[in-house]
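Every protein chain but one is kept in place in this view of the complex.
And then chain A:
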Amino acid sequence: MSDSTAIRDAYWRGVRHGLPFLLVIVPFGLLFGVAATNAGLDLAQVMGFSIMVIAGAAQFTALQLMGDHAPVVLVLAASLAVNLRMAMYSAALTPHLGKAKTWQKALVAYFMVDQAYALAANEYESHREMSRAEKLAYYAGVCTPVCPNWYVATLVGALVGAQIPPEFALDFAVPITFLAMIGPALRTLAHVAAALVSVVGALALSFLPSGVGLMIAALAAMVTGAQVELWVARRKAVQG
């Protein structure tokens, strides 16, 4: 098989693997467009979020805290904290793509959404013989259906958002979206413990100016998660 055929195959395999994620991306983007428009952002600002940030959870976080009139520093701190996981993704992809050209790495970085990372990491681990060009082609393939449709869905949501009547209780679509991301993330006892500390802390500190209590609760929750992980590992080591 010639190089260009292998690269083309890798690209289309990525497209095929990325397609099912439209079922997540499209409703999520629609909701962001609706919620951001109802929060009072104009169309350019709504699209600015989805094009410049291209990270759903962080966009919703920023939107929520801005709705609460939180100080700008806290809006940025909380939203970037939600995106810290992407530094992990970056570290995990570096052995595979670290030697690519800088402009290629910049594009990989810009499009590094959860789905692109998860599919690529899995593919690279299970097909270790892939060349760097094939790996880049696969990544581009995954992003082809996923990323442009994030913009399109946001746009549609922003355009129809203002016309949805209040009986649809879309005020609650944002909390439901957050909860839907939390459930699958509760993988271990440490994750559950961190989530509980986060909830209790945020509620107990809700008298503080908006955003402040959340930051304190989140820091306590991160420490809790890390400590519970160490504790569980030690127990296993003792028993084993």
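Just so it is clear, contacts are C-beta pairs under 8 Å (C-beta built on N, C-alpha and C of every residue); 3 or more make two chains touch, one makes a residue touch a chain; residues count from 1.
Everything below uses one rule, namely that contacts and distances are computed from a predicted model.
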Protein that the absent chain corresponds to, by UniProt name, given "Putative spermidine/putrescine transport system permease protein", "AzlD domain-containing protein", "MrpA C-terminal/MbhD domain-containing protein" or "Carbon-monoxide dehydrogenase small subunit": "AzlD domain-containing protein"
Hidden partner chain, touching residue among A:L43, A:A81 or A:L159: A:A81
Where the missing chain touches chain A, by residue: 23-24, 27-28, 39-42, 45, 48-49, 52-55, 57-59, 61-62, 64-67, 69, 72, 75-76, 78-91, 93-95, 97-98, 102, 105-106, 108-110, 112, 166, 169, 171-186, 190-191, 194-199, 201-203, 206, 213-214, 217-219, 221-226, 229-230
